[in-house]
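A single protein chain has been omitted; all remaining protein chains appear in their positions.
Moving on to subunit A:
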Amino acid sequence: MTSATVDSGRPAGNRRPARSAVSGHPLTRVSGLGLGVAMLWFSLLVLIPLAAVIAVAGSEGWSGFWEAITAEQTLASIELTVFTSIGVTLVNVVMGTLIAWVLVRDRFFGKRVLEVLVDIPFALPTIVAGLVLLSLYGPNSPLGIDIANTRTAVFVAFLFVTLPFIVRTVQPVLAEIDQDVEEAAASLGASRFTIFWKVILPSLTPAITAGAALSFARGVSEYGSLVLLSGNLPMRTEVTSVRIFSSIENDHLENAAAVATVLLVISFAVIVILDVIQRRTVRRG
């Protein structure tokens, strides 16, 4: 099977190749100053605030932290968020790959429209995304489907906001695959299904995994699109971000920080996974 693997020659998606990590000039005085200023800004904006979240979460000790994240309502929200994100990511693995396939290999009138449609969830404000879905799947649905305030609404909202991730990581890799290999497989009698399964899919796997990780992370952290759509019913449709938000509103910052830490751990895990995939792909390519 490995012999049939087509090297994509490109790292997954448009992510930064790790090869730049080893080359380059030593810092000059100007670039060193630039790096210093940039790092100061990055620390003040991102690193110190995120460290504050973890520090405040730990300020009540391990037992306080544990109590905060295992409260019944919080656990229910984490469970809903994580399982819905996993389900949505599985759908995205299939649909994202199919959409990327159509965008790269198929040719028909109006394909450019599909390109734009795929990117819309990325650029649309999340609160507008919620309203958009509500107009088709809410109380005044022209289809007569009303999923507002249900767990299905959470699922659909996640599907919407995570749509571009797998498509956009798979698409460039698929476009670079050398079709001669498929041609060779076809001439040797492989069916279309076999070609896809044995020749194309293995070279897409890193890109699909990277996209899946991004899509999962985005689902877990989603907030805006659910505000209007899911009703935020405790124990039923309340996701983790909404839970954190209500803790902030009620001035339980320690609680909020503890639950936020759980989300941060998930984000960091995803970033580590992406980094590993990226380096492995570059090494092979």
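Note that in this section contacts are C-beta pairs under 8 Å (C-beta built on N, C-alpha and C of every residue); 3 or more make two chains touch, one makes a residue touch a chain; residues count from 1.
Throughout what follows, contacts and distances are computed from a predicted model.
According to UniProt, the chain absent from the figure is "Sulfate ABC transporter permease subunit CysW", selected among "HD/PDEase domain-containing protein", "C-type cytochrome biogenesis protein CcmI", "Fluoride-specific ion channel FluC" or "Sulfate ABC transporter permease subunit CysW". When the omitted chain is restored, the residue from A:A68, A:L204, A:L263 or A:I277 that touches it is A:L263. When the whole complex is considered, the residue among A:S221, A:T237 or A:T281 that touches the unshown chain is A:S221. Of the candidate positions A:L75, A:V128 or A:L233, contact with the hidden chain is made by A:V128. By the touch criterion stated above, the residues of subunit A touching the omitted chain are 14-18, 20-28, 30-31, 34-35, 37-39, 41-42, 45-50, 52-53, 56, 95, 98-99, 101-102, 105-106, 108, 112, 114-128, 131-133, 135-137, 142, 156, 159-160, 163, 179-180, 182-183, 186-187, 189, 191-192, 214, 217-218, 220-224, 227-228, 240-242, 244-245, 248, 253, 256-257, 260, 263-264, 267-268, 270-272, 274-275.
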